[in-house]
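Omission of a single protein chain aside, the complex is shown with its protein chains in their original locations.
Moving on to chain A:
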């Protein structure tokens, strides 16, 4: 493997890993803020307990998101210096703004929230977690605007003398139509992930520790499941719009999503294919007629361009070369993204059904055992869906790093040898692997531990020497 190939693997591994923590951070910050708000409004201690319980899971996750995020920012310069020089005038600004506008908010106010229990006035303390939540969304918006520019460059011109893309309209970059639909889609994915986590952990307690904090955990199952279901609806709507925009700006990606080699009208959507997906006749496939046409054009009778026609057109436009992504990867990740998401929504519905009208899943019953397996899968499925979605959208852009402007093959750092990249790839993989074990161990430990005791007596000692409400 050459340095570029290794750098791509590194980007894929570190980004997918980073994005396991990001959606939980985004979604859970809002859900925890909501729980704390519910406590302030109702005065019901169950919400305070839930705030602290899920708050702890949130913090364990947040730390990983932060530290793996630093790698992301450094990586562009370290592994992709040619790319960085080419796009810096455009791509750098949203990154810098993300740090200045969002990261400072998140980290500073999270510090205040963690250490501010009983030290800040209650309303200000609550405002801190809401500010963190807003920070997470701002951050997502900036970074997705940057990514969307790579999918669909806008608001720029090429300066041939400097050999780079130069910004001509910053608003166009921020309001890129790809960004405007990718942002809600990604945020909805984040809410689904966090909702699934909240519901699954709560359900586990309802079944395994019946009678303990039942009211609180019932509340959490409902909150989490409804969040998951509403997010699923939002994902379907935004995903549908995204498909149409993608067909317009990156038709090759849409064709690759279906492994549609020949232009068809109407085009079917195959749920499953046995075969090589290399354009030869598949051994077997389960097709739903017209659905790809609908996804791509909004009409069940729409014409969808095939890979071969697009390839020919791109050769005309950009010169000789292969302009199709890795088709089996795009085909399967697209299906798995949708499939894992839908199964997660079904599981959330099942969770809601099992506690309907004050009922509870009876321990020992077979259906309850299945439900428990479902609950273990529930938070993992949206995480997988997020990863599949990113792999699809990034792999689907290939061979371009900036669609129509720069190929991935020329973008890596000339100053960096394969040996350097192998070294860092090994370091990250080992480190991330070890941290994953630790992180999951801690999450499980605190998820099992159950709700904390919040009935501490009001402090009577002088304020000065009272132990910290929260200490590292």
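Convention: contacts are C-beta pairs under 8 Å (C-beta built on N, C-alpha and C of every residue); 3 or more make two chains touch, one makes a residue touch a chain; residues count from 1.
As a working rule, contacts and distances are computed from a predicted model.
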Protein name (UniProt record) of the chain left out of view, among "Multiple sugar transport system permease protein", "ABC transporter ATP-binding protein", "Acyl-CoA dehydrogenase" or "Cytochrome c oxidase assembly protein": "Cytochrome c oxidase assembly protein"
Full-complex contact with the absent chain, from A:104, A:272, A:353 or A:373: A:104
Full-complex contact with the absent chain, from A:63, A:313 or A:409: A:63
Identified contact with the non-displayed chain, of A:6, A:20, A:38 or A:90: A:90
Sole contact to the chain not displayed, among A:13, A:40, A:120 or A:409: A:120
Touching residues (missing chain, whole complex) on chain A: 59-60, 62-64, 66-71, 73-74, 76-79, 81-82, 84-85, 87-93, 95-101, 103-105, 107-112, 114-116, 119-120, 164, 166-168, 170, 413-416, 420, 423-424, 427, 431, 435, 438, 442, 445-446, 449, 465-468, 471-472
